[in-house]
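Everything below concerns the one structure shown next.
Note that one protein chain of the assembly has been removed; the remaining protein chains are unaltered in position.
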Amino acid sequence: MNKKTVSAKSEKVELEVLNPRGKIEAVPASSPSPRLTALDGKTIGLYSNSKPGMDNFYTVFEELLKKKYPTVKVKSMRGAFLIRDDDVRTLAKEADAFVYGVGD
Amino acid sequence: MAGTVKLEKLGIPGVFMVCNTFADDARSAAADNGMPTVRRREISSAEFYKLRGDVKTIRPLVEGIFDALTNALTSPLTPEEAKPVQDKKGGDDLPAEIAVKAESYRVALEEFNQLYLDKRWGDGLPLIPPTPDALKWMLSGTSRNPYEVLGTINPKHGIATIEKIAINAVMAGAKPQYLPVIIAAMEALADETFDDLHILASAGSFNLLLVVSGPIAEEIGMEAGIGFMGHGWRANNTIGRAIRLSTLNIGHTWPGINDMALTGRLSPHTFYTFSENTELSPWKPYHASRGFRADDSCVTVAPIHGESQLQHFYGGMIGTWTAQGVLDRIVEDLLRGSRRGLFMWGTKGVGKYPGSGGGSMNHMIILFPELALEFKKMGYDQKSLQDEIYKRVSVPYDELNPAEKKSIQTAMELGVVPAERKPVFQAALKPGAMVPLLMSPENLHLFVAGGVPGCAFSFNYYRIPPYNQTALMTRLITGATLTKAGATGGKNVPYGA
Amino acid sequence: MSKKSVELVVLNPRGKVEARSAFAPNPRVKDLAGKRVGLYSNGKPGMDNFYIVFEELLKKKFPTVTVKLLTGSFEITDRDAKDWAPQIDTFIYAVGD
Partner (left out) sequence: MAGTVKLEKLGKPGVFINCDTFDDDAKSASHDNGMPTVRRRIIKSSEFYKLRGTVKDIRPLVEKVFDDIIGALTKPLTTEEANPPEAKEEEDGPPEITVTAESFPVAIEEFNQQFLEKRWGDGLPLVPPTTERVRWMLSGTARSPHEVIGKVNPRQGAATIEKIAINAVMAGAKPEYLPVIIAAMEALMDENFDDLHILVSAGSFSLIIVVGGPIADEINMNSGIGFLGHGWRANNTIGRAVRLATLNIGKMWPGANDMGLTGRVSPHTFYTFAENAKLSPWKPYHASRGFKAGDSTVTVATIGGSSPMQNFYGGMIGTWTVSGILDHMVADIIRTDRGLFGLWGAKGVGQYPGSGVGARSHFILLFPELTEELNKMGFDQKSLQDEIYRRTSVRYEELSPADRRGIQTGMETGIVPPERKAVFQEALKPGGMVPVLITPENLHFFVAGGAPGCAFSFSYFRLPPYNRIAVLTRLVTGATLTKAGALE
């Protein structure tokens, strides 16, 4: 059991107190996927949690994307804050890269 | 964040776009989800929230971040990103004990309080030092093993053990005889189907109702009379505060960091914690209506909306009242509110489950003892009053607009309407029929609390919460060693409605 | 708690309430016959019903009684008190709270 001591100027008394924090299990760390070399000809998934305003953001984003990469395709998807498993599968099948914005 | 990590794990390179207010939240969520180096790009909340209203106003913002977003998809991962450092074990980098030294105990108490608050282990009000002796004293209230794990608490999935809960209960100022109640409430919150995330972290400053029913309430001195939601009642106040501190410390939340409640909650240190007024109620306790034995002692935990939380149905000295009049007001209020939400029944939901975070609601209605007595004279018990209100909170099919009809239809297809309720709505969706605006009579939760005089009011919340399956749970109190009630194990009733 | 080695001396947080001189109520009326009885209420719902019944019972028992009803604020205002006092011999004060 490790113990830490915090002292004020004078040390006549000692109050021993316990740690109230919950232990968090270590989660094995994994790394993100390798990036694409270029976006040309690729399908980009644009995911939003349907919160207001994200649609406007993506409208402009898609326009800029297609201007810069005319061969790019866009797959827009609106769903839950935390993407549902069936949406994950769809996006994984159809998109080569994705932007995930939750408008929060 | 979990969604982004899910997609990354399927091999698609992506980027998580987040407002800067939530940057800390996102960083810590990335680590929690096992991908600390997931690519994130920030936009200014101040600009985004203001400009997102239409395409024209948001254009400069999107232009500003465009390259950063596309680069995040194409610029190769750095060696650090590709080989993220293993996250440290959450609790293990922290000492198990801390010694605070000072010239006197009075000063040590101040030093301890400031230290714990600086670590974000406190709630802003004075804490009782959780010394080993105090912990032992607190644990004397339960026969359960200190190392028993009840589950985990969001957002960081900290492990809730009896011991950690007891440490937080000491800090809250609770007494050992309250501990079994606190444990039962934490069991509900840590239950794997319960949506603790929304109430603990959502921007909407949602809140909790903690209602104790059955004989233990009186044995531990809970207040159910005049002022029952207010100050001055050690049992009510410190049981609620033990839940505040346990969730904060075991789930590792902090306001503005990963608890994003914009205004902060009302009664933030204690939630709304009270007991049913068993002495004056003519009915069996609430939990009996949920399948428990009347003489069981239980805790019911229910998230509630944060704003406008008290819908008054009058009563008591506030005006003259009749039970019929109060009942009419309850029905009117539910009709008005529920009709507004009807078009939302058929939504996919904001979370994983169809209909989550929208659509039909749970209503937690607090009745005062005199009113319950009158209802009883009129022949009602909880069950028949639920049925009566349910029946009256319905509208003629012919008055529904097409969107509302479609919404109910979709809700049946998506399973938002549970299988056993389907025949009801199939029969209702016909010319001449009445369509209920509540999913089931069991979505009306009737508690008897308050003194003489009293007043009736209600809270509400989604029947299906945003991030999990359950938004209201009643748990049996077990393992009590200092009270007659709650001592023996009974049977917990699985969540039904 | 065998050895009480620690002593905590704490201060009283309660406000001092000044001593007030105590007044006695007035001598009672001998009986109500012929008297003017004031019935005061603060207009909260229900006291009107109470006083309707009360007045009826009063007049049955003391036919020569006169009733003076007054509805006013929770605490009777100085002006109401001064106006009303000369019109009554005795009173009932109820605030329906």
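Order as written gives the chain letters A, B and C; numbering starts at 1 within each chain.
Simple rule for what comes next: a residue touches a chain if its C-beta (ideal position, glycine included) is under 8 Å from a C-beta of that chain, and two chains touch if they have at least 3 such contacts.
Since the structure is predicted, the reported quantities are computational estimates derived from the model, not experimental observations.
Student: The chain left out here touches which displayed chains?
Tutor: A, B, C
Student: Touch as defined at the start, partner being the missing chain; which of B:K56, B:R106 or B:R336 qualifies?
Tutor: Only one of B:K56, B:R106 or B:R336 touches the chain omitted from view, namely B:R106.
Student: I need the residue numbers on subunit C that touch the omitted chain, in ascending order.
Tutor: 1-32, 37-38, 40, 42-43, 45-47, 49-50, 52-54, 57-58, 61, 72-78, 81-82, 84-85, 88-97
Student: Across the whole complex, list the residues on subunit A that are touched by the chain not included here.
Tutor: Touching the missing chain: residues 13, 15, 51-53, 103-104.
Student: Name, in rising order, the residues on subunit B that touch the hidden chain in the full complex.
Tutor: Contacting residues on subunit B, toward the hidden partner: 19, 21, 45-46, 49-50, 52-53, 104-106, 108-110, 113-114, 117, 120, 122-129, 131, 133-134, 172-173, 203-205, 225-234, 236-238, 241, 244, 248, 254-256, 259-270, 306-312, 316-318, 320-322, 370, 374, 450-455, 457.
By definition in this document, only the chains that are shown with their structure count from here on.
Student: Roughly how far is subunit A from subunit C, going centre to centre by Cα mean, in whole Å?
Tutor: Chain centres of subunit A and subunit C, defined by C-alpha means, are spaced 68 Å apart.
Student: Once you find the CA centre of subunit B and the CA centre of subunit C, what distance in Å lies between them?
Tutor: That pair's centroid distance is 46 Å.
Student: For subunit C, which residues are shared contacts with two or more other chains?
Tutor: none
Student: So which bits of subunit B are touching at least two other chains?
Tutor: 105
Student: Under the definition above, what is the set of subunit A residues touching subunit B in their complex?
Tutor: Interface residues on the subunit A side: 1-39, 44-45, 47, 49-50, 52-54, 56-57, 59-61, 64-65, 68, 79-85, 88, 91-92, 95-104.
Student: Inside the complex, what are the residues of subunit B that reach subunit A?
Tutor: 2-4, 6-19, 22, 31-39, 48-49, 52-55, 58-59, 61-63, 66, 69-70, 72-77, 81-92, 94-105, 107-109, 111-112, 115-116, 121, 129-132, 135, 152-153, 156-160, 164, 167-168, 171, 203, 245-246, 249-252, 260, 348-352, 356, 466-467
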